[in-house]
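Structure record follows, encoded as structure tokens.
With one protein chain held back, the other chains of the complex are shown just where they sit.
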Amino acid sequence: MRLQFDDSVEAFRAELLEWLALNRPSAETMAADPSVSTGHAPEWARRWTRTMFDAGWLVPGWPPELGGRNATPTQTLVYLEELAKAGVPRTTNVQGLGIVAPSIIDYGSEAQIRDYAMRILRGEATACLGMSEPDAGSDLAALRTRAVRDGDHFVVDGQKVWTSGANYADFCFVFCRTDPDVPKHKGISILIVDMDSPGITVRPLPEIVHPEHPDLNEVFFDGVQVPADHLVGELNAGWAMANGSLAHERGMVWVSAVQGISEAMAHLHEEAPDRIDALPPDERALAIDRITQVEIDAFAARCLGYRAFAKLARGGSAPEQALMKLFTSETRQAVAEVAAALQGPDALVVGGASFDGHQAIDEPQGTWLEQYFVSFANTISAGTSEIQRTIIAERVLGLPREPRPA
Amino acid sequence: MRLQFDDSVEAFRAELLEWLALNRPSAETMAADPSVSTGHAPEWARRWTRTMFDAGWLVPGWPPELGGRNATPTQTLVYLEELAKAGVPRTTNVQGLGIVAPSIIDYGSEAQIRDYAMRILRGEATACLGMSEPDAGSDLAALRTRAVRDGDHFVVDGQKVWTSGANYADFCFVFCRTDPDVPKHKGISILIVDMDSPGITVRPLPEIVHPEHPDLNEVFFDGVQVPADHLVGELNAGWAMANGSLAHERGMVWVSAVQGISEAMAHLHEEAPDRIDALPPDERALAIDRITQVEIDAFAARCLGYRAFAKLARGGSAPEQALMKLFTSETRQAVAEVAAALQGPDALVVGGASFDGHQAIDEPQGTWLEQYFVSFANTISAGTSEIQRTIIAERVLGLPREPRPA
Amino acid sequence: MDLELDADQLELRDHARAFLADACPPSLVRGVYEGTGTADGLWKSMVDLGWPALGIDVADDGLGQGFIAEAVLVGELGRVVAPTPYLATVTQLAPMLAEAGAHDVLARIAAGTCTGTLAVHETTAKASRHITAQAIPIGGGRRVLDGTKTHVLDGATADEVAVVVRGGPDDERGLGIVLVPREAFDAEPLIVIDPTMPLATLHLDGIEVDADRVLIEPGSPEAGWRIGLVQAHATVAMAISCVATCRAILEATVEYAKQRHQFGRPIGSFQAIKHRLADLYLAVERADALAWYAACTIAEQDRSGHAPMAAHMAKAAAGDCQRLATRDGLQLHGGIGFTWENDLHFLLKRAVTTAFLFGDAASHRVQLAQCRGLEA
Partner (left out) sequence: MDLELDADQLELRDHARAFLADACPPSLVRGVYEGTGTADGLWKSMVDLGWPALGIDVADDGLGQGFIAEAVLVGELGRVVAPTPYLATVTQLAPMLAEAGAHDVLARIAAGTCTGTLAVHETTAKASRHITAQAIPIGGGRRVLDGTKTHVLDGATADEVAVVVRGGPDDERGLGIVLVPREAFDAEPLIVIDPTMPLATLHLDGIEVDADRVLIEPGSPEAGWRIGLVQAHATVAMAISCVATCRAILEATVEYAKQRHQFGRPIGSFQAIKHRLADLYLAVERADALAWYAACTIAEQDRSGHAPMAAHMAKAAAGDCQRLATRDGLQLHGGIGFTWENDLHFLLKRAVTTAFLFGDAASHRVQLAQCRGLEA
């Protein structure tokens, strides 16, 4: 138990920072052509991905041929922290780089790796993740989108919803039901589907704030023909891969989540003195105390993250990730709520906020009140907070599962 | 919708206050011989019950022959409030007067009314309520204490627990299983059992604070012979009567609960200025705010009570009572918690508190911290707060019941 | 004490609810949000029904039904997020006119030919409850204004604005009220989260008002106290509106929880969801009971000093309730509630707006504590 990293980690950090200073896209470059959806990679983003890939800084923990440098987990942690601190996105296509590419590399064929994963890694393509459905939001086993084998193709029919980035992505990682006759979680497979395939309709779903920049979509599949060799891994083995994919997503998501919280706290601390000064005396201590409460949460999130990381590095498991997902998403929400309350009626005024692009899922846009609303994306998606609590209760605390309904 | 009562209610209040001033037991009388259990009626308490009965002030809503004066519900409300404000208990045997006597009058035989209910009303006997069992705390339908008919007697075997006042009560209103072969809630009956019957063992359960003054007990029934005519109402109709009994308990319980909260708030407001003065400046506003939060709760409890009363008077139902039970018990707990926190480490010092008797279930004894611990009696007993929330969700909001386990 | 509506009030509520179901459907609110429609017709229908006149005294050409009836309508309008000048006109300007005995303008409000609002809040003030705007005497009873007001509800459209001012730069306690017509000042509309509650900043520098527009002379006996009563009135109305919106969120969320299935059962059958909704119900009931208690103190024109305390409790509880309703309403709706296409967000944004205007929960708790003599 100690507060400092050892010298080799610090040397790694120094090398990264030096490289970043020379190669990163400037804030002006990014603002001039913002990413308007998590499936959208503007020109600068594509170049930046390629630059990182070539230098082995895209996925440092992977070998050089996959855009990495065989970094240790601790080095990867430092990498993610420093990138977040520098205010430069690792990617604008978070699910492509974070889930789809690793899943294809883990489970896909050589051709799939070459044609899809590597194109994501080189900044040539973006991907979206087709999991949620209208009647299967948090309940993947209930999904209904069907893929029926027909010669050398699958024919896909059905509907996905909440598909981030589908309005811009080049392809979709689609979870489909390929065997309707077995128990619900057993007949699921994953297909790679090109988004320009005939029969796909994408309907953007404007959000509660900033409806002019939709990122979520409904995706309709109507007799979409998908080559049979676009099946990822084994037929009907999608459930196990989903757990693998989610683990990819959740493994170190806390790093950017924690960094997002820190940045939000830094903004709040900037604003706080003037706002507090404007309050009647007896309200000041209350406002300060609310800020202090979230400040403690913010710091606790970082400490918890480091501890979860230490456990993960020693072979720990998913429940720690449930705790981090729950705590960071609720803390981010609380920071926005406290900051909006501090603004009082000024919080209601939203005209002044600019939109600087979907740079990372943990960076809600706009005013504090808008950020508060947007923050629910993180307490709802990828397993609601309610589901995280159930996971913690059952898998960490060992409480009995609910009896099956009669 | 208005804030004042009409003149007839105020005239009733004036008559009561005049009578109380002349007839009530003095604080000194009560303190000299405190009630040490809710089954214990000291000499002054027995006299006081009889005095109220004779004057028609014991149960004002009943006819004169039962200790009342046919008061309206609104008058009864005023009566309960004024009694609580005067700091004089209506009875020390809350469950006897509040549940057992009314239930016997509603469902019992003439002999039962004469020999048991009327003796409670005249201050000649006290009663306890035998519902909870070790494996049937909140779940009455799971009770196991058996009563088997044997000639002109029932033979009772089993165990009750959490039986308030059983260590002093003269008789017990025992819920027993009389038909083991029907669904759980169908085979339950109620027997009146004299506590000096052979085969009864009472084992007091000292509580988390003040273990020297136990009120809760385990009661063991080992082949206890109960005359068959001690069966209350119909055989196997106990479930329906239980709901009746509980309604008796819950109908206007909020009045004394709300008054208890008000008194606790008054104590807190007395202490507050000195305590706040002793705090460092920035902590003062936080302490004040915590007090203000419970003050609002306390006032809300009263408003909610009046509203529930208005609905009850117009034929409303039990769910309003679930809300009052939940809110008043949690508010009383919050007041104690806030007051203890205000005392800081002084809250840990318990030596100075005197014991002034179990005068009412809503008057926790001792220091604020002790009151906090004791307050859980009210969030646990008579249906835990968790059960109240489920009742509200299902009966008020109409949410679907949980599916039955397979 | 009777905190239930009587038969007449219940009938009014049911009538208003039925009328608004037709006259103010979510599509109308959406039109205002998206700039594709207006609610002018709704206001006209309300005027035709005599709603603005309802609570105004008969002597001022009103219907004399009192504040409870007015509050019933405020609640019904809050339920459906109605975009109307009712709240500002009837619960902010009108009580100020009544307190000042301004019969003519009151009669115009009753007739539906005048809308109005109350301008209290100032961004520039060091302390948000401290008033710095001034009305400086310039002879002949006339005054010239100096200052800026902001977050004024309907401030860019109201016909008449009652402005809380001081009598001059050195007049620390001398609060007063002047009435300024729309055409006299610059109003800067603010882009707000809830366009059905339009706010504006009013620039008042150099505006001259005649003696008859000084509704309450700054520094006159009990001026601060009288203005406080009107603020209590407006605050209670805002609390009623907020709680009604929160109840609509609760109802929408309960309905959704009954319909939405996950893991093979309605999500409302999961115990954790049930308990969250039970707690939300409790928060709504708590706030509602306090709001209607406070409404009674307004309706009965309580001048014992209890009305401001009741208003503080009501608005504090409304704020608490909004916090839970917004959070749980949005969270339990899942992704659906997160979309622009769903109507839920109209309710959420209205709830936040009414919770923040006229003081948030913490601010009212502090003021309540001060009434109780507790000050840090």
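The first chain written gets the first letter, and so on, giving A, B and C; residue counts start at 1 in each chain.
One rule holds for everything that comes next: a residue touches a chain if its C-beta (ideal position, glycine included) is under 8 Å from a C-beta of that chain, and two chains touch if they have at least 3 such contacts.
What you see is a predicted model; the values in this text were computed from it and never measured.
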Considering the complete complex, of C:R166, C:R226 or C:K274, the missing chain is touched by C:K274
Logged for chain B, residues touching the omitted partner chain are 132, 135, 137-139, 142, 161-162, 205-209, 211, 216, 277-283, 285-287, 333, 337, 341, 344-352, 369-370, 373, 376-377, 379-381, 384-386, 389-390, 405
Note that chain C touches the absent chain at residues 270-272, 274-275, 376
Chain A positions in touch with the non-displayed chain are 1-5, 269, 272-273, 276, 281-282, 284-285, 288-289, 291-293, 295-297, 299-300, 303-304, 306-307, 310-311, 314, 323, 326-327, 386, 388-390, 392-394, 396-403
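Methods note: only the chains that are shown with their structure count from here on.
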Per mean C-alpha coordinates, the chain lying farthest from chain A is B
Expressed in whole Å, how far the mean CA point of chain A lies from that of chain C is 40
Distance between the CA centroids of chain A and chain B (whole Å) is 53
The positions of chain B in contact with two or more other chains are 282, 284-285, 288-289, 403
Residues in chain C with touches to at least two other chains are numbered 265, 270, 273, 362, 365-366, 369, 375-376
